[in-house]
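Only a single protein chain was left out; the remaining protein chains are all shown in position.
Labels A, B and C are assigned to the chains in the order they are written; within every chain, residues are numbered from 1.
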Amino acid sequence: MTITVQYFANLREDIGRDRDEVTVTGEVQTVGDLWRHLHGAPPARLMAAVNQTHARLDTPVADGDEVAFFPPVTGG
Amino acid sequence: MTITVQYFANLREDIGRDRDEVTVTGEVQTVGDLWRHLHGAPPARLMAAVNQTHARLDTPVADGDEVAFFPPVTGG
Amino acid sequence: MAVRLFNHAFDPWTLVRERERRLPLEGFGACAVFAGRMRDFNEDQDVRALFLEHYPGMTEREMERIVAEAESRWPSITCEVAHRVGAVEPAETLVLVAVWSAHRVAARDACSEILERLKHEAPFWKRERLADGSQRWVEKNTPGH
Partner (left out) sequence: MAVRLFNHAFDPWTLVRERERRLPLEGFGACAVFAGRMRDFNEDQDVRALFLEHYPGMTEREMERIVAEAESRWPSITCEVAHRVGAVEPAETLVLVAVWSAHRVAARDACSEILERLKHEAPFWKRERLADGSQRWVEKNTPGH
């Protein structure tokens, strides 16, 4: 399946790009699997969204999803 | 001693005037004494001020004081 | 501190903006405001007009005392407080409490505290004129805490 992955704030800077377009096998079933597939162990306080809705590392991912990873938010 | 007494809101309307200038004897020592001297038993929830500061019925009064009686306040 | 009584309609947002022109806003990251207006209903009845009686002299002293005590409890704040007196039409502003602080918690808490104390301690009394022409004194404020 094909997934668009976006990165924000210091994660984007640390990774060195703002997005990945990835094609993954059935072994990647969750948001956490996707991060581990791309970057190894997830950092503390990693936040995620699937299709622009807050998600957890155990949230399932599906073909065509837009997944985002970011640090804790600091607006307001 | 001479005391200026003011009334506000429905108390002013019930009493029919907005102030009294009264000269009282030493038997009137407190705000409550003053009300009883002028009007008898005090109504429930009677509020008072002496010299424009909130007072209680047992607050002492002195010659020249400005005493006010009013119902619970409803500003804001 | 600025405490004001108005015997005519005033725009709360103009007061707030004018006060901000004189503040070093870089230091005041938070502003909490409450504006209270005259509603056209109260206790299930239509209210056509309001008269706000007050105790000249004591009202100003009480407003200043309430704001001074808040500024003493939250030393980082600065305040603008205004209250209407006299004849008021529906939708006109009755009370404005604006509090600036470096941080939002102090601004918000002080704004609430000043409003509640104004409602329960400052000598104002509301007389309502109802749709049938009768008048009534408002007996007490709704609880806010």
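Here are a few things to note about the model shown:
Quick note on the criterion: a contact is a pair of C-beta atoms (placed from the backbone, for glycine too) under 8 Å apart; a residue touches a chain by one contact, two chains touch by 3 or more.
These numbers were taken from a predicted model, which means no experiment stands behind them.
Among the chains on display, the ones the left-out chain touches in the entire complex are A, C. Residue in contact with the omitted chain (choice from C:38, C:58, C:114 or C:138): C:38.
Touching residues on subunit C toward the chain that is not drawn are 11, 13-14, 16-17, 25-41, 90-91, 102-105, 107-108, 112, 115, 142, 144. Contact between subunit A and the absent chain runs through residues 6, 8-10, 49, 52-54, 68, 70-76.
The rule is short, and it goes like this: only the chains that are shown with their structure count from here on.
Between the Cα centres of subunit A and subunit B there is a gap of 72 Å. Each chain gets a centre from the mean of its Cα atoms; for subunit A and subunit C, those two points are 49 Å apart.
As a whole-number value, the distance joining the C-alpha centres of subunit B and subunit C reads 26 Å. Under the contact definition stated at the top, not a single residue of subunit C touches 2 or more other chains. In subunit B, no residue reaches two or more other chains under the touch definition.
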